[in-house]
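Just one protein chain is left out here, and the rest sit where they should.
A, B and C are the chain letters, set down in written order, and residue numbers restart from 1 in every chain.
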Amino acid sequence: MSAADTPIDPLNPVMPDPSALPADSPEWRVKFPHVNYINAHYGIKSWLLTKDHKRIALLYLASVTVFFALGGAYAIAIRLELLTPPGDFVQAHTYNKLFTQHGIIMIFFFLIPSIPAVLGNFLVPLMIGAKDLAFPRINLLSWYIYIAGALFTIWALLNGGIDTGWTFYVPYSTSFSNTYVVVAGLGIFITGFSSILTGLNFIVTIHTMRAPGMTWFRLPLFIWSTYATSLIMVLGTPVIAITILLVALERLAHIGIFDPRLGGDPVLFQHMFWFYSHPAVYIMVLPSMGVVSEIVATFSRKNIFGYSFVAFSSLAIAIFGFLVWGHHMFTSSQSVYASMIFSFVSFAVAIPSAVKVFNWTATLYKGSISYDTPMLYALGFIGLFTMGGLTGLFLAALGMDVHLTDTYFIVAHFHYIMVGGALMGYMGGLHYWWPKITGRLYPEGWGRFSALVIFVGFNLTFFPLFLAGYMGMPRRYHAYAEEFQVLNVMSTAGASILGFGLLIPGIYFLWSMRYGKFAAPNPWPATGLEWRTLSPPPTENFASTPIVTWEAYEFRPIEEMEVIGPAPEQSSRPVPGLTTT
Amino acid sequence: MQIPLPKIDLPRLPFTPEQASTIAGHVDALYLYLILITLFFSILVVVLIFYFAVRYRRRTPDEIPPPVEGSLVLETVWTITPLLIAMTIFVWGASLYFALYRPPTDATEIFVVGKQWMWKFQHTEGLREINELHVPVGAKIKLTMTTEDVIHALAVPAFRIRADVVPGRYTYLWFEATKTGRFHLFCTEYCGTNHSGMNGWVVVQDPAEYQAWLSGGASESPAAQGEKLFQSLGCASCHKMDVQGRGPMLIGLYGKPQKLDNGQEVIADDAYIRESILDPQAKRVLGFGSVIAYIHSLAAPQGGGTANTAAPASGSTTTSGIAPDTQRSNPVGPTSPRTQRNTGGAMQPANANANTPRGTPPP
Amino acid sequence: MSAADIHLTDAEQHAATALQHHFDNMEQQRVAGTLGMWVFLITEIMFFGGLFTAYVLYRTLNAASFAAGSSGLNVKMGAANTVVLICSSLTMALAVFYAQTGSRRMQIIFLLVTWALGATFLVVKGFEYAEKFRDNHVPWLNFQWEGKMPPGASVPSIRMFYWIYFVMTGLHAFHMIIGLGMLGFLIYFAWRGRYTPEYHAPVELGGLYWHFVDIVWIFLFPLLYLLGANLTH
Partner (left out) sequence: MAEHIVSRKVYFVIFGALIFMTVVTYFAAQIHFQREAINTIIALAIAVTKATLVILYFMHVRYSPRLTWVVVTAGFFWLAIMIVLTLSDYLTRTQSAMPGIK
């Protein structure tokens, strides 16, 4: 039976497998419905030297997954240690390395590159109708830089690790710690350039490579949030680079810019560190917000309520996010007046986030809502981000932060946003675009199941930590007082559920790459340009430059959404789901 | 001290910290306000999501709902409302902050020096303590704090106070305790290996009891005096009661065999204990080699470390035999910035030996 | 601007073999390159910005020490280097001009002159560093201060000034070295006749970078050298 004459069943947009080829037969790639970016070239070299943004995205996907698993392993060790009050599972200095390395890896090597470098790389050209990013070679270079930075960091880890906390506060990091601060710092320094180059590439691409008709206000919201993220990467990352350079110089040559004995000021380090690291938290969450906008629109088949408000709120977050860094320093001996400014702006920067939350909720109104896995993650994101964000307000309130800073309340706050928010967004995005990325479907039932397990496990892990924090349990403690134990046991129990929940997608994603059903070009169906090419897309994305005549999120019956497929000669067999070429 | 801000007195609920200072009720009131806001918005969002998700669930696979345009009125409402609410939090939080960080002028001053990994307190009367701070209930106390090495932070959750101590500068805290009892005191700025061991207790006493404590409590039993010495000399910073500190746990030690690092075992009798105090190097407990090296470095002339100061004083074989007045003999060096003149400023961060980088760190 | 706004004749497009596959036309490619360079330059501003912040802060807190430290620098050499760099900016601009107008010979000549001026700058800088070494003003090697001590100045803060001086000028010199390498690359390809009026983006972008490095120096010179100039007599 030829698939081409099978009508697409909108109820089940998944096509019957046209090839009826055993998926593991040696020629399966050759006989795959069409020539695409995955099967266009073979061999390890074709991957390591690729300039195709989609392949580079996969390189990133593989590398950040490794780091996520590593960071997760550290997290499990942390939770095991905290099961009981005395420090019995590992030694104090080992514990300090655990949370430091957990933080460094999760932030610099997992979360910051996760959505921008994986989904962003894959989607930005597709969504705006371009053949590639503006600078494909720089794109590849930035992956190599990332790997170089990662190798330095791994070298530091293997040699005995680093114990300064991910915040590297001086003078501990410059004069007291005798761990591999400089090597690990160098790793972060180098990786920073990867992030700068990625951001630069996105900014230029979004400005100069949009397809005809793709005006700014027709851009998918994911592009807006990626654009805002890129601004932060470009404007903020150089500052952490120079800061780390100064720490290294201070350590190696005692330059004394931060050292009070040499006339320096340790608080200056905190200013410079947070000048980057606060905006960096928006690098972590903005892309997720973009993903959530896409998912919410698609699975309620509605245009995003207040599109331009959502778009501009991303920019507002990126810009105002640079004015609040001092809220990490309320108890640091910073001037009380400066604290007031920073606190004030912190509240202001919460408003664009609020706008987004309300607009997503309003989008659901009168929609046609389905509960596929990506949607479950997106709705989870909205709830958990709201909680994480609102507890951020506790911390932004000066007098309240004095009691809460450096307690587990902080730990709970940022895990709610970074795990409950950013990670959920990333997972949702991976599921949502998985058919496009691999051309295969993941098993929906397992998807929903694991999303629920993760949601439950997550809340059990981190909610108790709010309480522990308010009771006063300090963070970065290897051994703690008895009265906090109950809460910590709950948290550890939750972490094991969470870890189990995360393992499931890890397994079925791998499984689906080989055995999953073939995906139609537009399985959900959704509206973005990326859904108007094949799954997986051919190397240069579209057969001809698309001309955009529709608004963002303009839902139409799937028959009306033509696929701008590959040139006929590229296609080795009829492509199912193609109405036009 | 009257603070013109809302205040609540919490009953002791599970998972809430005790309220033991004048400011605690004020902080809790703000906390409650924030919780209500959080609950309101979280419930609002969650309920709406659930309601819409059920009410507008997809009924036929190809249904395409009509698009809904945005609404400027709604956008304005949900921009302005959160902004206004946020501003109330800001103002409240800021006023509280000023109250927390502006010490009353009539407060009694206590000097605090943090160092890796202990807290040293000095009362204006000259009395010094380590990891324990005795204060009378109902008195306004101002802490003037600094550190010899890295940044630490002093926090007393029951009082809802906290501030970093920063090398090269003084920072201040104040409180007025409202309850007698023992309250946790934590170091909450990460400061290195034994950060989690850098904690202790604030002991709030009745004024009379406090006076007795100040004057030395001469009528106590030798064991009680010894305990006090053990605390005040800083032994407790290494020999913890409950967790493994830098020194071995001493509970259940006396009279039992102890494994040494040369493989031998000794019985921990009086002689052994005396020797261990005087000369930690003589017989080393398994697993503490590097600490011994550190204790050695404490013997350096300007350091005034615990080990060598305690040694000449212990004329008899038990700890309680140490003359009570060693308590005043500057066992850990001068603590207060004010007394720095007469002691040559050994504790000044600028020249304290603990402040020089330890060895050559790896790259 | 989007690709739709850009119209070039086919002839123009085919003239340029340098068009990369993913761009629609040369104009799009050029605009993208220029924007990319500018965005890169702001990251450079922020990179140096961290140091400028430290400088401004300590200068504000220890004005006297910084003036004293500054009086130990060689203003003449600094000024000479400023002139050298301004000249090199001019020659670089001219090189771009000749690339735009398609004069291969003049283009190469001016690139070479720019290179030579850049090298001169580094040589002068080298002499200055050597002088600092002789005067025992290099903080991690041999710092001693026998110079001016205006009221309020202190040796640690002066030492800090010298640290900032070395880190800032060192980083600047590092950028100069990269610039020289880049010029070498441009000279080679210009010599090979690669740059035409249609395609000379590398020369233009190289020019932007070179001028940026010049601008950094334009600020470093007064901030570091001129501060204490009036203390020297």
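Following the convention adopted for this analysis, a contact is a pair of C-beta atoms (placed from the backbone, for glycine too) under 8 Å apart; a residue touches a chain by one contact, two chains touch by 3 or more.
None of these values were measured; they are calculated from a predicted model.
Enquirer: Which residue from C:104, C:148, C:194 or C:211 sits in contact with the chain not drawn here?
Expert: The single option touching the absent chain is C:211.
Enquirer: Please pick, from A:122, A:275 or A:442, the residue that touches the omitted chain in the full complex.
Expert: A:275
Enquirer: Looking at the whole complex, which of C:20, C:34 or C:120 touches the chain that is not displayed?
Expert: Answering carefully, the residue with contact to the hidden chain is C:34.
Enquirer: Which of A:193, A:282 or A:322 touches the chain that is not shown?
Expert: A:322
Enquirer: Which chain C residues would touch the chain omitted from the figure, given the whole complex?
Expert: Residues of chain C in contact with the hidden chain: 1, 27, 30-31, 34-35, 38-39, 41-42, 45-46, 49-50, 52-53, 56-57, 60-63, 67, 75, 79, 82-83, 86-87, 89-90, 92-94, 97, 100-101, 154, 157, 207-208, 211-212, 214-215, 218-219, 221-223, 225-227, 229-230, 233.
Enquirer: Spell out, residue by residue, where the missing chain touches chain A.
Expert: 207, 235, 239, 260, 263, 265, 267-268, 271-272, 275, 322-323, 325-326, 329, 333-338, 341-342
Here, only the chains that are shown with their structure count from here on.
Enquirer: As a quick test, compute the distance in whole Å between the mean CA positions of chain A and chain B.
Expert: 36
Enquirer: Can you compute the centre-to-centre distance for chain B and chain C, using the mean CA position of each chain? Integer Å is fine.
Expert: Between these chains, centre-to-centre, one finds 50 Å.
Enquirer: What are the residues of chain C that contact at least two other chains?
Expert: none
Enquirer: Could you say which residues in chain A touch two or more other chains, in rising order?
Expert: As it turns out, chain A has residues touching two or more other chains at 265.
Enquirer: If you look only at chain C, which of its residues touch chain A in the complex?
Expert: By the definition above, chain C touches chain A via 1-4, 20-24, 28, 31-32, 35-36, 39-40, 42-51, 53-54, 57-58, 62, 139-140, 154, 156-157, 159-160, 163-164, 167.
Enquirer: Quick one: which bits of chain A touch chain C in the complex? Just the residue numbers, please.
Expert: Residues in contact with chain C: 130-136, 138, 196, 200-201, 203-205, 207-215, 234-239, 241-243, 246, 249, 253-257, 262-265, 268, 271-272, 540, 545.
Enquirer: Name, in rising order, each residue of chain B that touches chain A in their complex.
Expert: My answer: residues 15-17, 26-27, 30-31, 34, 37-38, 41-42, 45-46, 48-49, 52-53, 56-59, 61-68, 70-71, 74-75, 78-79, 82-83, 86-87, 89-90, 92-101, 116, 149-151, 153, 155, 157-158, 160-164, 166-169, 171, 184, 186-197, 242-244, 349-350, 355, 357-359, 361-363.
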